[in-house]
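After the structure tokens below, expect a handful of questions from me.
One protein chain is absent from this view; the other protein chains keep their places.
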Amino acid sequence: MNDKLYKALLFIAAMVMPVVCGGVVYALATDAYAAFEHFGFLKFLTSSEWSYTEGAEQYGALPFITGTLMTTALALLFCIPFSLPVALFVGEYFKGTRIAAILSTVTDLLAGIPSIIYGLWGFYTLRPLIMALNISPQGSGVLTASLVLAIMIVPYAASLSAEFIKMVPNELKEGAYSLGATHAEVIRKVVFPVAGSGIFSSYILAIGRALGETMTVTMLIGNTNNIPESITSTGNSMASIIANQFGEADDLRLSSLIAIGLVLFLITALINMIGKIMIKRARIA
Amino acid sequence: MTCALAAMLASCGGGASKENGREPQELSGAGATFPLPFYNVVFEKFGQVNSDFVAYGGIGSGGGVRNLRDKIVDFAASDAFLSDKEMAEIKNPVIHVPTCMGAVVLAYNLEGVEKLNLSGDVIADIFAGEIKMWNDARLAALNPDVTLPAEAIIPVFRSDGSGTTFVFTDYLTKVSPMWKEKFGAGKSVNFPSGQAAKGNPGVAGIIAQTKNSIGYVGSEYAFAQKIPYARIANQRGELVEPTAASISAAASGEIPTDTRCSITNSDAEGAYPISTFTWIVIYKEQCYSDRSKEQAQATLDLLHYILSDEAQGITSEVHYAPLPAKAKELSKQNLKQVTYEGVAVLQ
Partner (left out) sequence: MNKTNTQHRLAKDRLMLWGVCLFATLTAVPLFAILGEVLLRGYDQLSWSFFTEPTPTAYKVMKAIEAGQSIPGGIANGIVGTVLMLSMASLVAIPAGILCGAFLAENSKNRFAQIVSYLTDLLQGTPSVIIGIVTYIWVVVPMRGYSAIAGSVALFVMMLPLIIRSTEETLKILPASLKEAGLALGGNRARVMLKVQLPAAFGGIFTGVLLAISRVIGETAPLMFTALGCSFIRWSIDKPISAVPLLIWEFFNDPNLQELIWGASLFLLLFVLTLNLLSKYLAKKWNQ
């Protein structure tokens, strides 16, 4: 094979990426257009009515945007107290030891479990617990979905944070130790400030994962089309309303679901882009 | 054109033809989960007659009708007949063939409560979120012999578009002006509170798993899961259980020629008020996509088999009710209008 042919082949393979991504955006945008045109872009995003009564169809994405934001925010909140200790355990306290390797294997495996199995576990184990504790009568809801979502994003936040914690130069830490600081103080005064932006960006990427998680949320959130009144209420996320209704919707409803898909795509793309840029900066610094 | 070609190919490919003069076909249909167990048996038995094969996907009535409109199935199954608007949207004329009758039951999960009586307006208020507690005075009045708990009611409903939802809300619309005004009837309705699940079995599953819940499901799903269900007061004020007899009683009235009719809230004696026909819907002109004439014939053979006494006899075994004679008669007449490239398929 000569060099020219080789280069052309690689180039063609690389062209797959722009073609696929362009195709994604094009497909979503053209099919979402009808909904945006019919309701108006802003109105679609801010209307909380999702009603399929024949002749008076009204589709608004607000309940699902709210549902997504609530589950994601709660999942993040529940994830921090676990992912941060894991990151410190692996990246600082027991850096390079066998036990750290075991723990990071465990978190890697957590990341590997399919989301439908997380959903099953949430439904058959966590949901009865929520009902037994009288937290919510029906067991399903935003809270239940968020708890399982939190477990799912711990590995993403933890492994990346650990990487940044590992990279904190030893000289800095030793300087603090020689001044008599305890390990806890070194972590607070040296490790966190130095690795902070990296840790922060790893949480941004974890948010990116939580936003689009579908099956777990569909199985646990209760699937009602209203804005959740509280964290124990049932609702729907952007991903779960698509999972629930895409198979049977047509016309305006189909277009509205695709429009929700487009919005979700844009939000996750934005979040991921911010995360990646921050990580690049943190790595250079 | 493609159809003609396909038909030619099919006829050329002949060989050992069976008694009714056609090759075994693979038919595909999709739709309602409500009559699924009935269809499972009937399709299997039909397959034994001529080695035809019927693939059926229980994806909900809403999905079935969409698939028919997209012309990717031979038939759709739905517990809700197509509305005039849907008929207009689907463009080509369709024929409704009722296949059996069934009941939508109000299944509940209440510790220690084995008998529960309900009336239409109370059901409407429960699902509208107006009656919130099990020990509500109106529920207590209907159930003088039962101690109902002081717990919140959890309504369970469908997350997917469903003929069962249509039948249920169609009933509520007839018995409750409040329901008619606020929610109306449809395959999907915005229930204000509670929890949703996918398909009839999904709803049954959630009810079985959730204390103090109540939901509407096709009767056989409550039977199979051994979930108790309520007796419901009909228009005459009789408290009726869903049985083959009480469902049949609901269909004793007039049936229009195209069989599209709702039999909820029947005023007949002993009628179970949330009864329904369930339909298979096909195109009147069977030449579409790349279907062969033999496929069209097989589709009609299937429908005739379902209308036969043999198939209707199976209904009670799976907790459905057989069709009244009039519905069968009308359907056989309607099937004569089915054409392939404009020529009647049945001579």
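Chains here go by letter, A and B, matching the order in which they are written, and residues are numbered from 1 within each.
By our rule, a residue touches a chain if its C-beta (ideal position, glycine included) is under 8 Å from a C-beta of that chain, and two chains touch if they have at least 3 such contacts.
It should be emphasised that the depicted structure is a prediction, and the values quoted were computed from it without experimental measurement.
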Residue, one of A:Ala27, A:Ala132 or A:Leu179, that touches the chain absent here: A:Ala27
Residue, one of B:Asn117, B:Gln225, B:Ser252 or B:Thr339, that touches the chain absent here: B:Gln225
Listed residues A:Val86, A:Val168 or A:Ala282, member touching the removed chain: A:Val86
Contacts of chain B with the absent chain, listed as residue ranges: 36-38, 40-41, 44, 55, 57-59, 70-72, 197-199, 201-202, 204-205, 208, 220-221, 224-225, 289, 318
In chain A, positions touching the absent partner: 1-3, 5-7, 9-14, 16-18, 20-21, 23-24, 27-28, 31, 81-86, 88-90, 93, 103, 105-110, 112-121, 123-125, 151, 154, 158, 182-185, 187, 205, 208-209, 211-215, 219, 239, 242-243, 246-247, 257-258, 261, 264-265, 268-269, 271-273, 276
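Convention: only the chains that are shown with their structure count from here on.
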Parts of chain B lying in touch with chain A, wherever the complex brings them together: 59-60, 62-63, 66, 69, 83, 85, 89, 151-152, 154, 159-161, 184, 186-198, 209-213
Residues of chain A that touch chain B when the two form their complex: 50-55, 127-128, 131, 137-140, 222-226, 234, 244-245, 247-251
